[in-house]
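Heads up, one of the protein chains got dropped from this complex, but the rest are sitting where they should.
Should a chain be cited, it is by its letter among A, B and C, assigned in written order, with residues numbered from 1 in that chain.
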Amino acid sequence: MAECHPVGFQWVVEARYRGAKVFHIDPRFTRTSALADRYVPIRVGSDIVLLGALINHVLENELDFREYVLAYTNASMIVSEEYRDTEDLDGLFSGFDPETRTYDPATWSYEGAPEEAAAGERAEQMDHGREHADMGGPDQYGAGGASANPRPMKDPTLRHPRCVYQILRRHFARYTPELVAELCGISPEDFAELAETVTTNSGRERTTMWVYSVGWTQHTVGAQYIRAASILQLLLGNIGRPGGGILALRGHASIQGSTDIPTLFNILPGYLPMPHAHQHETLDDYLARAGGDTGFWGRKRSYMVSLLKAWWGDAATEDNDFRFDHLPRLTGDHGHYSTVMGQIDGTVKGYFVVGENPAVGSAGGRAQRLGLANLEWLVVRDLTLVETATFWKDGPELETGEMRTEDIGTEVFFVPAASHVEKDGTFTNTQRLLQWREKALDPPGDCRSDLWFFYHLGKLLKERITSGEIDRPLRELTWDYPEEGVHGDPSASAVLREIGGVGPDGRALSDYTELKPDGSTQCGCWIYCGVYADEVNQAARRRPGREQSPEAPEWGWAWPANRRILYNRASADPEGRPWSERKAYIYWDEKKGEWTGPDVPDFEKTKPPGYRPPEGALAEAALSGTDPFIMQADGKGWLYAPAGLVDGPLPAHYEPFESPVRNPLYAQQDNPARRIYPRPESPYNPVGAPRFPYVLTTYRLTEHHTAGGMSRPLAYLAELQPELFCEVSPTLAAELGLANGDWATIVTSRTAIEARVLVTERVRPLRIQGRTVHQIGLPYHWGWGSGGLVTGDIANDLMPLALDPNVYIQESKATTCDVRPGRRPRGRDLLALIEEYRHG
Amino acid sequence: MSRGTRERAVAPEAEFRSYYGRPVIKRPIWHVPHMPVYLYLGGLSGASSLTAIMAGLTGRPHLARTARIAAAAGAALGTGFLVAELGRPMRFLNMLRVFKPTSPMSVGSWILAAQGGLSAVAAASAVTGILPAAGDAAALATGVTGPLTATYTAVLVADTAVPAWHEGYRELPFLFAGSALASAGAVGMLAAPRTEAGPARAVALIGAAVETAAASALEHRLGLVGEPYRQGRAGRLLRAARALTVGGGLLTLLAGRSRVATVASGLSLTAGALCTRFGVLEAGRASAADPKFTVVPQRERLDSGAPAPSSGR
Amino acid sequence: MAGGGWFLRWPVIRQLRGQDGRGEAARSARTDALRPRVEEADSVARSVCPYCAVGCGQLVYVKDGKVSQIEGDPDSPISRGRLCPKGSASKQLVTHAGRQTKVLYRRPYGTDWEPLDLDTAMDMIADRVLRTRRDTWQQEHEGRVVRRTLGIASLGGATLDNEENYLMKKLYTALGAIQVENQARI
Partner (left out) sequence: MAERMGFFTDTSICIGCKACEVACKEWNQLPDDGFVFEATSYDNTAALGASTWRHVAFIEQQPVWMPDGDPMSHGGPVPHSGPMSHGGPMPDGGSMPHGGESVFEVGRDGRWLMSSDVCKHCTNAGCLDVCPTGAIFRTEFGTVVVQPDICNGCGYCVPACPFGVIDRREGDGRAWKCTMCYDRLRGGLEPACAKACPTDSIQFGPLDELRERAAARVDTLHAAGHTEARLYGESPGDGVGGMGAFFLLLDEPEVYGLPPDPVVPTRDLPAMWGWAGAAIATMAAAVAASFLGGRSR
C-alpha cells in the first residue's frame, strides 16, 4: 500500500498512531513492510492456505463473532445432500465435468426445493454448467450476486452436519499452521501471532480490516482469494462496520468507475448482465435469470428499463420490450484474451485502444502484438506514442525477425488524447467516491478528450447509417448532448446527468429507489442514480474535509446514495443497538423511528429491526429488519456461496497454473476450471519442470505507473527508477553467479528478457515442502517506447495466458521461470533459446 | 545497543559505517590547473611584493624592479585564473558586492583587488619611471597586501569541511607562505642579475625550508585525516614537490656562480611550489571523496564524549 | 528598498549603514520581489490525480494558457493536500516534450508515420467502423438472434472518465460490438 497508494497510506500511519497493529504479508519486503509492525513473507500463490488456516483457527476455537454470524450470515443454512466437498472428491466439488472443465453448480444449493422455482429457471439450476461458466460467473448475476433460496432450512445451533458452519469446519480442517509452514513458508510462530492478533482484534469492541490489491486478484483462483477473506471477515463480524471490511486498492484513477460503468464485455452499467443469446430472448427471460427477486436487486426491472430508456428514449416502449432487442447478445467468453486470439485468427478486424497499452501491459505480450499485426485497422488514443501504436515500427518481433514492417497490413490511426486537466468529468476512486474534475484549459493541437472522440464518432456514424434494420439501434440511440467550447466538446455534466437518472417530470432523480419499471424514468447507471440530485452535480461538491465529520459526506458523492460504508446496518446488533460504544456507527433511533448515524444508512431508513417480511414479498420488502446485506436475495453474508462462482462454493487451495510445487492437499493440482489458451501463441511452462525452478512475481514501484506510458516519459519519475531490475536473494545470486548491478536474463516458455540485478535480503528463500524455493520479483513498467526517457524489456511478455474462470483475470502474480547471468541473446538467437526451453 | 560494537567500529582499521561508501561532503569543484596555479601566482605575487620592498630599501634596484613586476604579473595573471574558475565569469565583480569577514574569499577578493591595483601601480612606475613616489608608496603598501595575498588562500582552503584541509589549518598558512617565498625567491634568482640575487636565493632557501617543514607536519601530525597527503595522487605530487623543493634548495646552496645551476634550482623550486599547490588540491579531493575522513574523526569525537561545541555566534 | 540608485543599493554601502552583510544587506531586488508563482495564476481548477485510485485532490494552476503548477488540494478529506511522486509529477505529465499532439497515420504496409488532419482521420475511422461492421455482421449465431459484430473490439484504460466509459459502452452496444474490454479486467 505504501508502494502503490502512498497517499492512502497516511491513514495507516494515523491508525498506527492510535494503536493499530499492521501486518504486511507479501512475497517481498516492500516499502509497506518497512512501516508495518510485522512483516510476514509468503510464497506467491499460497494465500488461500493462509486464509484457510485462519478460518480453521477461528472455527476450531469457536472464536467467531457468534451473534453476528448467526444473525447476518448463512452459517446456519442447510446445504443439499447432493453436495460433495473437495474433501470428498480430492480437490473437486460435486458437479464437475472433466470434458468441459466446468461445474454444474446445481448440487451446491441449499436443501429443499426453491420456493420460487416456478418463476423461472434459477441460475443455479441451469442444466449446462458450460453456460454458467461462459457467462463470466458472478457478474452474470448482477450487483446482487446469484439468487438463492431466500428461506432455506436452518439450524440455529449450527450442529447440523450439513449446515454451512459445519461444512466450513470440515472443508478447512486440513488448513493447519503446519500446512501454512509447508506451503506458504510462514513459521508456526508467525502464524500464531497473526491469528491471535486478528481474532483478538475482532468482535464487539474491535475490528480488523484486510487490504489487498492485484496480489490477490491476478491468479487463476483470484476470485476465491477474495471469497476466503470474505469468509474470515464475516466469521469475525468485520463487514459493514467501521474499521472492518476487505478493501480493494485499485490501481487506476477510475478503474472502479470502469467496472461500475463498464467498458467490459459481460456487463452493462450498474452490474446488469449483458444478455446471453441462449438464455435471454426477451426482457422477461433476462430478468428471470439475472439474479434474485428479493432484496434491492429485486428491483432489477426498474434498473434495466431505466437504462434502456436512457439509451433509446422514446423509441423504447413497453410494447417493444423497451428495445431490449437492441442489445447484442453474448455467446461465451468475449474477454480481452479471447479477443486477442480472435485478432490472431482474423475474426477481429478493427480495434480501438483507448488509454491502454496491451503491447506492454497485458500478459503474454508477444500474442498481443501478433494480434495487433493481424488487424485491418487500429485506432490508438493516448498522450504519447505508446508501444501499442508503434509495434509495427519498433516492436521486439522485428528484432527477432518474426515480423517485418513491410508485411504488417494494419492501418494505424494515432489520435492524441486530452489529459486529465484538459477535460471535465468524474473519476470513481477505490472507495466508490465520484469526484468531478474541473477543466483547467483546452487540450493542445489535435488532442481531444475521449468523450469528444466517441461523441463525434457517434455523430458521424449516425449521419452515415441507412434505414436498414441493423442500423436501427444506432438510429434510435439518444445522442444529443449540448456542445461546449472551441472544439465542440459534448457536455460531460449532461452525460453525468443522464447517468444519474431523470424522472417523469424531467427532473434529476435523487435515489435509485425512485426508478420505475414502467419506462417513466431513465437512468444510465442505476447505482449512480442521485449523482445529479436536485439538479446539482453532487460529485463536484467540495466542502473541505476539515469542516466535516471523518466520513466527509459533502465531498464528492459515493455510490450508492452517497454511502461511505456498505452494508452498514451490520454495524448494529440485530436489535439495532451499536455492538459497542467504541464501534457505534449506524443504529436504530427508536424515538424517531429511523436508522441514524454519521453515514447514510445502507438500509431502508424507517424499516425497524423488528420488521419481518410477509409471505411472497418481493424486492427489499422481502428482507427482514435484521438482514443487512440488502443486495443479496436473502439479505445474508454468504460464508458459503450456493451459486455465483464457477469454480466452487468455497475457496480451496490450488497451486498456480505454473508452479514448482505439488499440491499436497488434493490430487487436483490447480484450479480445475481455470481458463487457458493452449495454442502456439500461448505456450506454458510444464508444472514442476526442472528447467523452470524459480517462482516469478511482478509488481509495481511507487515511482512508475503500470506499463509506463504515464511515467517513463517524465524525467522526474524516470530518473528515480531508470531501469528494469529483478530482485533476487543473496543466496540465489551466489548460486547463479549474479552480481548486484549486473545483468540477468529471466526465461519462461513465452520469452526471455533481461534486467539489471538487485541483490537484496528483502527477498528471502522460503522453505517449502522441505526444499528451498526462490522467488524473483520483477517490476513491469518498462517497454521500448511510449516516449520513454528510459526503456527496458517487458516483464509481462514472460507471463502465461492462464485466467481466473470467474472474472478472466490473468495469473500474472505467480509463475515459474529460469534465471541466467548476463544479457539475453538478440535476434534469432533469442528464439533459439526459447525453443530450447520450451522443449526442454 | 552494544557499545562494544561501536568501539570496534573505531578500531585502528578505521572500520566505520557509511551510506554505500558514498562521500558525506562534496568534492571541491575547483579545476586543474586554474585553482592551484592561482594559488601559486598569489603566493608569487605576495612574496615578490615583500622582496620588492626589501630590495628597494636595501638598494637592489634590479631585484626590486623584477620583484615588482613579478608581484604585479602574479596578481594580474592570478586574477585571470580566478575569473576563469568562476561558473559565471561575467559576474566577477560581484566579488566586491559585499565585504564578509567570515569569508576568506571575500576578504581575499578585497585583498587581491588591493594587491592587484597597488602592485600594478608599483610595477608600472618601476617600468616607466613615471610617478616614482606613487610607485614607491604603492609598493610599500603591498607590504601589507602582499603577504595577505600569499597566505589568505591557506585560510580559504582550510575554511572548508574538507577534513584534510580544515584540520591542516595550522600548517597550511606556513606551507603556502613557504611556497610563496620559494616561488618569489626562485623568480628573483632567475630574473635578477647575479649581483643582486643573493637575498632572493636566501628567500628561496628559507621558503623551501619552511615549505618542506610545513608539508612534513601536514603529512604526519594529522594522523588518519592526513592520509590523503601521503597516499595516492596527492601523495605522489607532494613527494615530487618535496624532492623538487629540497633539490632546488640544495642546488641553490651549491649553485654559486653557475647560471645553469641557478636556472635549474629556480625552475626546480617553482616546479616544487606548483606541485605543492596541485598536491594540496588533490589531497582535498581525495579527502572529500572517502567518507572515512569525515566520519571516523567525528565518530571518535562523539565517542570520547567531546562533541564539537557550537561556535556560539 | 528602491531609490538611491545602484550606489545606495550596493551591499557594501548598506553594510556601512548598519545592515547585516549575511542577511538584509545581501538581498537583491529580485529577491525582494519574490512571490510564489501560483499567486499569479489566471485560474485554478480543482481536479483529481490521474494515477492510482486513491483519488487525491489536485489544484491545477493556469497562467497564460499554460499549466504553471499542479499540487495537492488541502481541502480533500482523502489526501489532505498530499501527493505521491506520480501525483507530484502531474504537471510534467501534461506538459512534457514527449507528448504527442498531432494525429498520425500509418497506411497498411507503410514504413513510417504520415501526418493526417483530425477531421479526415475521424471520417476515415467512421468509414472503417461501418465497413467492418457490415462485413462482419452476425444476425444469428447457433440459431439464436445475436445481432452483433465480432469484427470490432475495444480496450479502454482505467483512467477514462465515467462519462467517457458511458458513451463508449452506449455507442459500442448500439453498434453491436461486444468485445469491449477495459484495464479493469487486467
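Methods note: a contact is a pair of C-beta atoms (placed from the backbone, for glycine too) under 8 Å apart; a residue touches a chain by one contact, two chains touch by 3 or more.
Since the model is a prediction, treat every value here as computed from it, not as a measurement.
Trainee: Using the whole complex, pick out the displayed chains that touch the missing one.
Mentor: A, B, C
Trainee: Of the residues C:A26, C:V44, C:M124 or C:V145, I need the one that contacts the missing chain.
Mentor: C:A26
Trainee: Which of these, B:V37, B:A124, B:A141 or B:A154, touches the one chain of the complex that we don't see?
Mentor: Final answer for the missing-chain contact: B:A154.
Trainee: Residues on chain A that touch the omitted chain in the whole complex?
Mentor: Counting only chain A, the missing chain is touched by 2, 6-7, 9-10, 13, 29, 31-36, 38-39, 185, 701-703, 715-723, 725, 729-731, 733-734, 738-742, 756-762, 764-767, 772, 789-790.
Trainee: So which bits of chain B touch the chain we can't see?
Mentor: Touching the chain left out of view, chain B contributes residues 1-2, 5-6, 8-9, 15-30, 46-47, 50-51, 54-55, 57-58, 60, 85-89, 91-92, 94-95, 97-98, 100, 102-106, 108-109, 143, 147-148, 150-152, 154-156, 158-162, 165-166, 169-170, 172-174, 176-177, 180-181, 185, 198-200, 202-203, 206-207, 210, 284, 288, 291, 294-295, 298-299, 301-302, 307-313.
Trainee: Considering the whole complex rather than only what is displayed, give the residues of chain C touching the chain that is not shown.
Mentor: 11, 20-23, 25-28, 30-31, 34-39, 69-72, 81-89, 91-92
The rule is short, and it goes like this: only the chains that are shown with their structure count from here on.
Trainee: Return the distance between the CA-based centres of chain B and chain C, expressed in whole Å.
Mentor: Centre-to-centre distance between chain B and chain C: 57 Å.
Trainee: So, what's the distance in Å between the C-alpha centres of chain C and chain A?
Mentor: A distance of 26 Å separates the two centres.
Trainee: So how far apart, in whole Å, are chain A and chain B when each is placed at the average of its C-alpha atoms?
Mentor: 71
Trainee: In chain C, what residues contact two or more other chains?
Mentor: Residues: none.
Trainee: Would you pick out the residues of chain A that each touch at least 2 other chains?
Mentor: none
Trainee: Touching residues of chain C toward chain A in the complex: what are they?
Mentor: Interface residues on chain C, with respect to chain A: 43, 45-57, 60, 62, 65-67, 70, 74-80, 82-90, 92-94, 96, 98-113, 116, 118, 121-130, 132, 134-137, 139, 141-142, 144-186.
Trainee: How about chain B: which of its residues touch chain C in the complex?
Mentor: Chain B residues touching chain C: 96-100, 102.
Trainee: With touch defined as at the start, can you tell me which chain C residues reach chain B in the complex?
Mentor: The touching residues are 10-12, 15, 21-22, 25-26.
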